[in-house]
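Left out: one protein chain. Kept in place: all the others.
This part shows chain A:
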């Protein structure tokens, strides 16, 4: 077996007294698509952000492509170039045009010359179906378009791994599809992807593996049809019932509240 693209070992993360990640072990193979699901506050974002060291783990190790990210002597900027990240809030650079959003990082970080950077930018804008928006500014784009530009910006750096943190959660429902379509084709091209999402149909269709997190640990993981279709753990079943039928969740919460106060 080849070395995994991402390896997380004994990962703990605390914010002060808040022990958010309580021992995570996870391996993601090259070209594998892993969807991470779980209730709010379970530590999904924190796990993702520990992989490219936006958060410093309190304990444990993270390897990406064989390099130990958590090694204090590692050139973290160099490692991050190999890891693309897509945020819930897009985080496009608002003072730059769409093309400049893609070319500036290539030129400043990868030291590509202007012509090469522009060629790569055009390729990747075409890849996400936004070639005609090259000259626009982010504020003139819809949320779905902004998120696709953000994906193109990450891809333009030629990453080996892509991390997605709820990429469609800030979007109007009718714009979700376009972003998921881009991610689907990326998965088909063999990109290694770690996706935090609440889109169960996407997870079911695209993921090779689904990881369910709760309370800072991985509760269960496996093929999507198994984790989503026939969950083994009560906590997973509970979470899925709330996600798949939000109306039910409200009733449950109401009952719980009454129990708590009365």
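We adopt the following convention: a residue touches a chain if its C-beta (ideal position, glycine included) is under 8 Å from a C-beta of that chain, and two chains touch if they have at least 3 such contacts; residues count from 1.
Definition applied: contacts and distances are computed from a predicted model.
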Which of "Cytochrome c556", "Carbon monoxide dehydrogenase", "RNA polymerase sigma-70 factor, ECF subfamily" or "Amino acid ABC transporter permease" matches, in UniProt, the chain that is not displayed: "Amino acid ABC transporter permease"
Which of A:112, A:133 or A:153 contacts the chain that the document leaves out: A:153
Option from A:29, A:54, A:217 or A:243 whose C-beta touches the chain left out: A:54
Contacting the left-out chain in the complete assembly, out of A:6, A:20 or A:83: A:83
Residues belonging to chain A that touch the chain removed from view: 52, 54, 77-78, 80-81, 83-85, 87, 89, 91-95, 104-105, 108-110, 139, 150, 153-154, 157
